[in-house]
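Apart from one protein chain that is not included, each protein chain of the complex appears where it belongs.
Labels run A, B and C following the written order; every chain starts at residue 1.
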Amino acid sequence: MNPSTMTVHTLFFSFAADRMNGRHKTLDLPQGTTLGDMVRQYLEPALGPDSRNWLYSVNEEWASWETQLKNGDEIAVIPPVSGG
Amino acid sequence: MNPSTMTVHTLFFSFAADRMNGRHKTLDLPQGTTLGDMVRQYLEPALGPDSRNWLYSVNEEWASWETQLKNGDEIAVIPPVSGG
Amino acid sequence: MDVYRITKEPIDVASALIDIADDRAGAQALFLGTVRNEFEGRSSRGLYYDAYEPLAEKELRRIGEELKQEFGALHVVLIHRIGDLPLGVVSVLVAVSTGHRGEAFAAAREGIDRIKLRVPIWKKEHWGNGQDAWHHDPEAFPAK
Partner (left out) sequence: MDVYRITKEPIDVASALIDIADDRAGAQALFLGTVRNEFEGRSSRGLYYDAYEPLAEKELRRIGEELKQEFGALHVVLIHRIGDLPLGVVSVLVAVSTGHRGEAFAAAREGIDRIKLRVPIWKKEHWGNGQDAWHHDPEAFPAK
């Protein structure tokens, strides 16, 4: 692994998994990437502009746009929920 | 039985049964007695003035003050209910 | 299937769920009244319930018909247990199934409220100190 990059694991659910053709992706990102950076640069092209309004978690906890990602983080993409 | 009288069966529940010292009474009433007459003349002395505000049934159905009683009727005295 | 019953037996919640099951229903709401260990701060050992059974069952049925009319309940089960009930036991069950959850909650709430208002059932408190008192007896529960 290039020392200036880090690897994160991304989980997709519901129609977001359909759009990504899979429930798991591994991404190599530049060090210092925030959750917001990752969504805008790497996910929005595939998931569409609505994905800016979705919720995200990092390591099984809700995370904000400003969250600094670290090597090995698990990011979950949470499209609008429909339980019940 | 005197042809000018009729016999009715009266049921008491809850604290009304306590006041009457029993759950059943048989009353001989003049022909033409209404439910309201019976309550005022025969029950209120034992049950107190609140009994005018209680509900009553005749033959297993809610009855009004004006209901004409007939020989053999079953009258239930329904003090304020407290189910649940 | 609808059930309206006064019973001396334990109330069977599982069978009520079978009775209200319906593929058209997205929601089921149940209310269970249970015997509490206190009433307005006084400790209680349990309750005794009495009913005028034939009229009570008729009135339960009328309430069920109202819940179907007013809230679109698909099925209604209204069961009240009577006799001496120890702490923790279920005294009354209201179970409804409806298309959506709003009506399910509204119907169940009205169901128990109307039972408490209209059905000829009475409860006697077995106070912790050994005394007994019928609820709504003005001598036992003086107006505050």
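One rule holds in what follows: contacts are C-beta pairs under 8 Å (C-beta built on N, C-alpha and C of every residue); 3 or more make two chains touch, one makes a residue touch a chain.
Just so it is clear, the model here is predicted, and its values are computed rather than measured.
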Inset, instruction - Please work out which displayed chains the absent chain touches and list them by label. - result: A, C
Legend entry - Per the touch definition above, residue among C:Val3, C:Ala29, C:Val77 or C:Ile121 touching the missing chain: C:Ala29
Legend entry - Residue of C:Tyr48, C:Phe105 or C:Phe141 touching the missing chain in the full complex: C:Phe105
Inset, instruction - With the missing chain put back, which residues of subunit C would touch it? List them for me. - result: 13-14, 17, 21-38, 87-88, 90, 97, 99, 101, 104-105, 108-109, 112
Inset, instruction - Could I get the residues of subunit A that touch the absent chain, sorted low to high? - result: 11, 13-15, 18, 50, 55, 57, 60-62, 76, 78-84
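FYI, only the chains that are shown with their structure count from here on.
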Inset, instruction - Provide the C-alpha centroid distance between subunit A and subunit C, rounded to the nearest whole angstrom. - result: 50
Inset, instruction - Would you give the residues of subunit A that are in contact with at least 2 other chains, written as numbers and ranges? - result: none
Inset, instruction - Hunt down the residues of subunit C that sit against at least two other chains at once, touch-wise. - result: none
